[in-house]
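The complex appears here without one of its protein chains, the remainder shown in place.
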Amino acid sequence: MTERSVDSDLVIVGGGGAGLRAAIAAAEADPGLRIALLSKVVPMRSHTVAAEGGAAGVARADDSLAGHFTDTVAGGDWLCDQDVVERFVAACPEEMVRLEQWGCPWSRQADGRPQVRFFGGMTTQRSWYAADKTGFHLLHTLFQTTLRYPGIERYDEYYCADLLVDDGEACGVLALEIASGEPVRFSAPAVILATGGAGRAYGQNTNAGIVTGEGMAMAYAHGVPLRDMEFVQWHPTTLPGSGILITEGCRGEGGVLTNREGRRYLQDYGLGPPEPWPRPKAMELGPRDWLSQAFWREDQAGRTVPTAQGAAVQLDLRQLGEARILERLPLITDVARRFAGVDPLHAPIPVRPAVHYTMGGIPTDAEGAAPLAGLFAAGECASTGIHGANRLGSNSLAELLVFGRAAGEAAARRAREAGRRRHARAAAQLAEAAARPALAMLRNERGERVAALRDALHATMERHVGIFRNQAGLEQACADLAELRERYRRGVRLDDRSRIYNTEWLSALELGHTLQVAEAMACSARARLESRGAHRRDDAYSERDDERFLVHTLAHARGEAAPALEHAPVTITRAAPQRRAYGAAAEAAGGEGA
Amino acid sequence: MAGERTITLEVQRFHPEADEAPYLQPYTIPFSEGTSVLEGLQHIKDRLDGSLTFRWSCRMAVCGSCGCMIDGEPALACRAFLRDYAPGPVRVAPLDHLPIRRDLVVDQSDFLAKLERARTYLIPADERTPADGAYRQTPEEMADYYDYAQCINCLLCYAACPQYGWDQAFTGPAVLALVQRYDLDSRDAGKDARRAVVNADTGVWGCTLVGYCSEVCPKGVDPARAINQRKPASVADYLLGWLRPSGGEGTP
Partner (left out) sequence: MSRPRTYRPGMRGWWQRHPAYRRYLLREGTSLFLGGYALWLVAGLLCLAAGEAAYGQWRALQGTPWLFGLHLAALMAACYHAVTWLRLLPLTVPVIRLGGRRPSDRALIRGSWGVSVALSAALWLYLGGGWP
């Protein structure tokens, strides 16, 4: 069945920022390595391209690694693994400079040095940016840089359908060449998953259509637990309806948020006092979880602005002036004009929160190694432990560089040590078995449409696993998801039975993975009987509970049944948990987290 | 998607195993003020015909996946709105000049191969390490190449270029614009390495300045300018090649 096979030293699944950075790192570490880089889209279509605001890395003389560390840990509501955060913040500046040397057009100061901007939850300016297209420039710079390395063999538009695991070791993947629908076996002693997040489990999200969580789901199905999946980030400023992202950089430059009454309502949520221009870690530059939660409360109180696509608040950029808006926020200007019919030079942009980022994922150590020999993960699909319960804006682009590189180097070491052909015979059989269910789906005579199941998934996640959660809702979500998975198993019926470029078939395969990840999210949330970071409850557990829940959640797949959950300790090195405070309250508390 | 108004999309279909040649299939769908052509296609795929095949991803005009011909003009489906084509019908076809794989999906491999050959990456004068720190580059120096660095590789310019339609050996607008992007970067020293691609008959001289590529670019890249501002230097290379018989690199 799988006649085609590719033998490599290293297989990387995903051609976004983390996958490309890993590929470059591996090729630099060992130019002789054969690296197969698979992606279900041509790399520059990856979702990294849509990141707008910036990438964090200490750059200014008045800043320090300790400052970046403290902001990150406090922003993560102390659920971060502090040993990893220390390594992360120390590695960020070097990665930013390296990217600069590869040609990234970082925005500059008049004297030619790279410029940095304010971001939510950060004490000072430390987000490197390229206007408001940081992810776009970062991704294209990385993609174009990979062209220098002959060892990197790209397999564009190959959909990775399953991981091949033999005798407790990852030994390759089974992919479908999208153009032909042919299964292809990729064998290698080391596999890096860089498949991105799972934001598409929700209906309202900022994510590209490809962000469906299959990397997480594949590892999960092969016994790797998923960590901290209850922590899903809502970005506070997105376009109502479409969920298109309106960067935090807008607020970093001085944009303000007002409610229906024209009031800068964040001052009512412990983020004040309001000052006309950005003040770090206050008001509009508070953390994303607080801002999204504040929106929810404003909406409950009837102080939002109704639009055709639902409730919104106003993001007002006018005080920046035309020149600064056009120089620093050209993409936002175009997006607002085209997609919202609003010219930000003359009117506020209506915005509301939408799902943006999956804090949890495949647990890895600081080298990107997952708890399965031969398997590595980097980027949004990984849970390195740096984001805790709430990621700070601009830490994720930095993350995919730092840990993409780390994973690439570690995987290259393993590839050299392990040698190529160990699992060759088993891999062929495993690939055969992995391809069977995918191909069988093309022959289903009965079942539901992909869209019907996907709509039901979105409805459940939006309603019950939202910005605010409660026990009854989460119970319902877990039950709904178990039922949806059962409906999916009973059958998806495709209009399209052809193998050639069958995108309906691919969406059906993706949906199976997304359902599994969504179930891990809901069940992990149900088990966390406290409120922390982005996991906020409005039931009896509305407060943080460090006694019982200063721990990671690990969800273990149990086939068709709901996951088994356990908790694992968080590594704390030097910052003991404190109450999170922003704005004037942080200063009153003596600079904690400030 | 709920709206009272409807519009008919005439979508070009082609399946390599079933069809000798492409044909148009009409679908009538509801739309509202904010419905993009892409959302129209998604509505068809989700509710009417799951076999309709097209690429899409970011839906905010930055990933470059969903380029197609909309009423004969190359456009990103996510950035075109059905309201502008009402009352319709609106015709949606794959990008011109590129081989069609299926329905609206074209083969992008020629573009990718050309990008690789053209060495569109920074080639430094000497290997720097992060310890050396970032290059200094003033905003004015950056402005020299910045517009060309905005290319999202959506291939609308290839669909707008009749020269590429006639001769696929032509390197084409986006790749040549990216070459110019690096050649004009103050940090780059790779101009010589890219010279052969630029000066060839299939390089800048394949362009006759139709100029439509720059009109359709959704990111304001202006590939026509990138290509033609390079022609004087290419002529100089050619003449110098005559003066110095040994240095044959400038010969087209």
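Order of writing sets the labels: A and B. Residues in every chain begin at 1.
Note that a contact is a pair of C-beta atoms (placed from the backbone, for glycine too) under 8 Å apart; a residue touches a chain by one contact, two chains touch by 3 or more.
Predicted, not measured: the structure shown is a model, and the values here were computed from it.
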Query - Residue among A:R4, A:R324 or A:R425 that touches the chain left out of view - result: A:R4
Query - Chain not shown: contacting residue from B:K45, B:R59 or B:R101 - result: B:R101
Query - Absent-chain interface as seen on subunit A, which is shown - result: 4, 177, 179-180, 182, 500-501
Query raised in the report: At which residues does subunit B meet the chain that is not included here?
Result: 14, 16-17, 21-22, 72-73, 96-102, 107, 143-144, 160, 162, 165-166, 184, 208-212, 215, 222, 224-225, 228-233
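The rule is simple: only the chains that are shown with their structure count from here on.
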Requested in this report: Would you kindly tell me how far, in whole Å, the mean C-alpha position of subunit B lies from that of subunit A?
Outcome: 28
Report task. Spell out the part of subunit A that touches subunit B in their complex, as residue ranges. Result -> 41-42, 44-47, 49-50, 94, 96-98, 100-103, 105-106, 108, 110-114, 133, 136-137, 140, 144-145, 147-148, 156, 179, 208-210, 241-242, 244-245, 308-309, 331, 334-335, 338-339, 341, 449-451, 494-496, 498, 500-504
Report task. Using the touch rule from the top, collect the residues of subunit B that touch subunit A in their complex. Result -> 15-17, 32-34, 45-47, 49-51, 53-65, 79, 81, 101-102, 105, 108, 112, 115-116, 119-122, 124, 128, 130, 132-139, 141-142, 145-146, 149-153, 178, 182, 185, 187-188
